[in-house]
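Removed: one protein chain of the complex. Kept in place: all other protein chains.
So that you can tell them apart, the chains are marked A and B in the order they are listed, and the count of residues begins at 1 in each.
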Amino acid sequence: MTTAQVRKLKNGIALTVCTIAAFLGLFWLIFILWDVLVHGIGGLHLSLFMNDPAPPGIEGGGLRNAFVGHLIITFFATLIGVPIGILGGTFLAEYARGRKIARVISVLSDIMVSVPSIVIGTFIYAVIVKPVGHFSGWAGAVALAIIMIPVVLRTTEDMLSLVPWTLREAAFALGAPYYKVIIHVVYRAAAAGILTGILLSIARVVGETAPLLFTSFNNSFFSANMNEPVSSLTVTIFQYAMGPYSNWHSQAWAASLMITLFILVLAVLGRLLLAWRYGKRPTI
Amino acid sequence: MFKPKFLCILTGLAISLLSFGSSFAADTKLNGAGASFPYPVYSAWAYDYNKVSGAQLNYQSIGSGGGIRQIVNRTVDFGASDAPLKPEELEKDSLLQFPAVIGGVVLVVNIPGIKAGELKLDSNVLCNIYLGEINYWDDEKIKRLNPGKALPHKEITVVHRSDGSGTTAIFTDYLSAVSSDWKEKVGAGTSVKWPAGIGGKGNEGVANYVKRVGYSIGYVEFAYAKENNLSHTLLKNSAGNFIKPSFESFKEAAGSADFDPKKGFYLWLNNAPGKKAWPIAGATFILLAKEKKESNINVVKFYDWAFKKGDETAERLIYVPLPVSLKNKIRAYWKSHNIY
Partner (left out) sequence: MTIRLKKNPVDIIFSSITAIASVSVLLLILGILYVLILESYPSIEKFGFLRFITSTDWNPVKGSFGAATNLFGTAITTVLSILIAVPVAIGIAIFVTEIAPNFLKGPIGAAIELLAAIPSIIYGMWGLFTLAPIMANYIEPALQKSIGSLPLVGVLFEGTPMGIDLLTASVILSIMIIPFTASISRDAFNLTPAVIKESAYALGATKREVVKDIVIPYSKVGVFGGVVLSLGRALGETMAVAFVLGNNHQITKSLFDAAATITVTLANEFTEADTDIYLSSLFYLALLLFVMSFIILALAKFFILKTEKGIKQ
């Protein structure tokens, strides 16, 4: 064989291996999604959304409490986490732009994004659950909010930085104070990006289990009272999947399907929004 | 100014959601937490009770240790534990205690050629197997209990629980009671440092291991042995009879045991004196805070209802209901504390 042929052969082998790797990745994605779909669709009845759990052996139970509880916890987490994240990101991209503190906080937030979520669960147990004396929906919401803050903060910072400086200067020239410039000009220009950050941060926390295990705990009845233990889908899935009853398993699959669909929709929406507005991908 | 407006709407929504939530709080609500073993039966009772009374009894299985911790800290209306607290512990934390349902721990084996109920064991052999001192199925000691049976020269794989559990507490308490060696080396508790074997997560994990690993032995709750069609062994009880695990032998264990209300019913059912009593069993207990009269009355109402109407549900889920005599003792105990 000539050198050229050897090079061609090596090239072919290497490219094939890489292609196989890529399709292996796709294979897992399809395998997992297909499995969740096949197992989950059998458990999707109207009763799953309309009824509260029935004990093992009794037909017709549902997970209404967990669906509603999960929504409420996520909602309050968003309510706490998003404003702090956006304001924090604003500071980094506007008032502290280019200063050392902005860089430090930015890097720390990137690290916080990947800190094990179970550690945040234990932290909230120590600072909220123990002093208050009982598990509560609030504890769960705060734990999720802590996970959201760095995500929102970093995307906001990135998105605000993309807004051209000249736009601000134009507003300054009209005599507007900085805060007005930020709210009326910068936020407006970066709205789509900030929204993406919010979507992705919700997608990030909505599937979290570990931080809820010892914070919002679980509740076998319907409860929208955030001062009490509140049921969540993910904790329920953990409990049901580990349990011995087959109708628990099918409900756990159905709940998994719903969560996965919800997250994929959010993730795809966020990506489309970014691609449409900026032609780029999210960093997380 | 899209943000502040947005926030206002969100806050408004939040407030309306909260008031919506509190409007649900009219009925009696009770929070309980603890042992995972009785979780299915408590939640089944709570479901039925909710239908007849409207009261919501939220029971969460967090483990016996957690149940004790929560009631001691007064963060729940009742705690549940598979291991009873000693009278002096009850005194110290000002708690009341009564049993609610019986569970039995059975031994299951996977030895090709040996069917359910064919292998006989006694406490000494069992202990030595779990200590890792008897290593083969054709050990002299096992042979002596099973004369004429062809036992293979195969290594025994010991299976135990890997997570903390009341099942382990009952089982290790039994081993500690019958063997000073075990008591010294390992001790009893919801999770212990096992001298031998492999660990499975939950009753299921143990059942699963025993099913798949040849020549293994494990201990599981009675319900799991039944549901998974595992071969149980016979076990010699304190009266000297080889007993088959069944509703009857558990009931006999519960009936023959002398629960003393004065001690907060503190008792392990291990080695109960009944002739046909299964030797490894335990009641699972409810813990109440003495000073919480109002919620105690409601909790007691629930268990009184469960004692009256819940036996069938319990047996369907393969739990052993308390014998009538014990139920009456418990009612008298409630009365004496003015919560019934």
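Convention: a contact is a pair of C-beta atoms (placed from the backbone, for glycine too) under 8 Å apart; a residue touches a chain by one contact, two chains touch by 3 or more.
Quick caveat, the model's predicted, so the values are computed rather than measured.
If you put the hidden chain back, the residue from A:Val36, A:Ala66 or A:Val230 that touches it is A:Val36.
Among A:Thr122, A:Asn227 or A:Asn247, only A:Thr122 touches the chain that is left out of the view. Listed for chain B, the residues touching the missing chain in the whole complex are 62-66, 68-69, 157, 162-164, 186-193, 198-201, 205, 208-209, 212-213.
Think of the hidden chain as still there; on chain A it touches residues 7-8, 10-11, 14-15, 17-22, 24-26, 28-29, 32-33, 35-36, 39, 83-92, 94-99, 102, 104-105, 107-112, 114-123, 125-127, 146, 149-150, 153, 165, 172, 177-179, 182, 203, 206-210, 213-214, 234, 237-238, 241-242, 249, 252-253, 256, 259-260, 263-264, 266-268, 271, 281.
The criterion applied here is as follows: only the chains that are shown with their structure count from here on.
If you average the Cα atoms of chain A and of chain B, the two centres end up 38 Å apart.
Interface residues of chain B, counted against chain A in their complex, comprise 1-3, 7, 10-11, 13-14, 17-18, 20-22, 24-25, 29, 31, 40, 43-47, 50, 56, 58-61, 73-76, 201-204, 224, 227, 316-317. Of all residues in chain A, those touching chain B in their complex are 53-58, 72, 75-76, 79, 83, 86, 133-135, 183-184, 187-188, 191, 217-226, 228-229, 239, 242, 244-245.
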